[in-house]
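Every protein chain except one is present and positioned as in the full complex.
Chain IDs A and B follow the sequence of writing; residue 1 opens each chain.
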C-alpha cells in the first residue's frame, strides 16, 4: 500500500469513530428500543456461545414420562413430543440458527460485494457482464433458486444457509455497485487516482472503507430476512435433521401439535420473531447512521 | 428514437437473461446425483418403495434421460424455443398445461394479497406519518416492524387457528370463491404490506422534511393536502421499484401459503417439482418466472420516465 493512501485514511476513520461515540451516547438515552434490541441480541449470542450457563437440561434426550407438558415452573416453555425441555432446545438451538443465518449473510455479503465492487469500479463490459448475471439471479425467485440449490446440496441447516446466501447475493451486489459508483466519483478518489495510486490501492484504501457502511447496513437487515428464509425452508422440510435443535426445524416439527400443544411452535416462533425484530431495529439504526 | 433503441436494447437483454436462467438451471439439475425417473417410480407414501430395474431403463430411454447431457440440453432448449416445454416426469402432464393450471390460482392469490398489501401498507404509512397522536404513530410503526419479522407459515397457521377454527369466520380449505381467498391473501399480504408501509413511510418522512414541503406548509396548506399533493408524488418512486421485488417475494411466499392453506398454485408446483427433481417442470417454472421478471422490470423502467422525465437520460447510459 502506498503512503498517500494511509495518510488520507486516518482522518476519515478518526471522525467516524468520534461521531459514532457521540451518537451512541445520545441514542441510549433517547431510544430505549435500541437498548432492548441490543440486549436481546447479546443474550441470544450468549445462548449460542455458552448454552450451559442458561439451562442444565438435555436438549437431545427426553424423558418419556414428561411428554407434551404445558409450560410450568420446571419446564418454562413446556416439553415436546419426546419429553425434551423446549427452553433447553431453544437455548441450544441458538447456535445453529444464528450460525445458519451468519453463513448465509457472510456468503451473500462477500460474493455480492465483490461482484458489485468489481462491476462498479471497472465499469463497461465487466459491469454489463456481472450485472446481467445478477439479473439472471433476480429473475428466478429466491425461493426457487434456494430450492434448486438445496436439491443439489441436499437438506440440512448449513446447506439451506448456503442456498439462501447464494440466492440473496443480488441485493448486496446492487447496493454495493450503487455506493461504489457514488464514491468512485468523489473528489478524494479522483485525487488519489490522479496522484498515480494503483487501482487496487485505491480500492482498498478509499473505496472499500467509504462504501462498506451502507452495504453492512443492508447485510444486517438481511440477517433478519435470512433467519426467516431458513425457517421457511425448514418448514418445507429441508432443515436440520432430528434430533438437532434448531429454531426453524423446531417450529416445523411442532406444527403438527399446534392445536393440542401450542407451546411447541409458539415459543421457538416467538423467539425467532423477537430476534428478527431486534436485528431489524439495529440495522435500521445502522442505515440511518449511514444515510446521515 | 432514443426510446425505441432503449426498448430494443432492453428486449435483447431480456432474451439473454431468459436463456441464461434456463441454462444455469439445467446445469444445476444435471449436477444432481439422483435420477428423476427413479424418483417417479419410487412414488409416494403408499407404494412399496421398490423399482424394477428393467422398467426403469426402458422409461429412462423413452423420456430421453439416457441421452448425453449436451444432447438433452439442446433437445429441451430447441423444443422450448418452439414453445413446447415437454411433459412432467412426475405426472406425465404437459408442462404448459400444468403451469397454466397453477398460474391462475396463484395470480388470484397474489393479486388479492398485493391489493391488501398496497392499500393497507400505504394507509398505515400515511396515517403513521400524518397523525398528531404520537402513540398511534408509534404503534403503527411497531406493527409494521412485527409484520416483517413474522414467519409467514407461522402467521398462516395462527390465522387459520383463530379466524377459521376458533371463531369460524372464514373457511380454511377449499379455496373456492372469494371467501376461501381471504385468509391466504391476508397471510401473504401482511409481510408485503409491512414492507411497503416501512419503505413508503420512510420516504414520506424524508420528503416531508424537504424545503418545498416546508414552503407549502408555510403557505398555509393543510397537512392532508400536503401529503396527498406534494409528498405522495415525490415519495412514490422507491415503492415502485419495490413493487417489482414484492411480486417476486409474493411468489416465494405463495410456496408456503399454498402449502398451509391446501391451495393449488405455482408455489406448490415449484416445491413438488424441485423435491422430485422434475426437470421439465423446474425449467418451465424458471422460464415463466424469468419472463414475468423481465416484463415487470421493463414496465417499471418504462414507467419511470412518466413519473420523472429526467430519468431516461441516465438510464440509457447503463
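Going forward, a residue touches a chain if its C-beta (ideal position, glycine included) is under 8 Å from a C-beta of that chain, and two chains touch if they have at least 3 such contacts.
We adopt the following convention: contacts and distances are computed from a predicted model.
S.K.: As a check of understanding, state which of "Transglutaminase-like domain-containing protein", "3-oxoacyl-ACP reductase", "YCII-related domain-containing protein" or "Peptide/nickel transport system substrate-binding protein" is the UniProt name of the chain not shown.
M.R.: "Peptide/nickel transport system substrate-binding protein"
S.K.: For the chain that's not shown, point to the residue among B:23, B:72 or B:91 touching it.
M.R.: With B:23, B:72 or B:91 as choices, the missing chain is touched by B:91.
S.K.: Which is it among B:16, B:32 or B:143 that touches the chain not included here?
M.R.: Going through B:16, B:32 or B:143 one by one, B:32 is the residue touching the chain not shown.
S.K.: Out of A:155, A:248 or A:268, which touches the unshown chain?
M.R.: For the chain that is not drawn, the touching residue is A:155.
S.K.: Among B:43, B:78 or B:138, which residue is in touch with the absent chain?
M.R.: Only one listed residue reaches the unshown chain, and that is B:43.
S.K.: Considering the whole complex rather than only what is displayed, give the residues of chain A touching the chain that is not shown.
M.R.: 61, 64, 67-68, 81-83, 151, 154-155, 237-238, 241-243, 253, 255-261
S.K.: Considering the entire assembly, which residues of chain B contact the chain that has been omitted?
M.R.: 32-36, 38-53, 55-56, 58-59, 87, 90-94, 98, 101-102, 105, 157, 160-161, 164-166, 168, 171-175, 259-265, 268-269, 275-277
The working rule: only the chains that are shown with their structure count from here on.
S.K.: Between chain A and chain B, what's the gap in Å when you average each chain's C-alpha atoms?
M.R.: One centre to the other, that is 22 Å.
S.K.: Per the contact definition, I'd like the list of chain A residues that touch chain B in the complex.
M.R.: 132-133, 135-136, 138-144, 147-152, 224, 228, 231-232, 235-236, 251, 255, 258-259, 265, 269, 272-273, 276-277, 280-281
S.K.: Where on chain B does chain A make contact in their complex?
M.R.: Residue positions touching the partner: 13, 16-18, 20-21, 24-25, 28-29, 31-32, 145-146, 148-154, 157, 161, 165, 248-249, 251-252, 255-256, 259, 267, 270-271, 274-275, 277, 282, 285-286, 289-290, 293-294.
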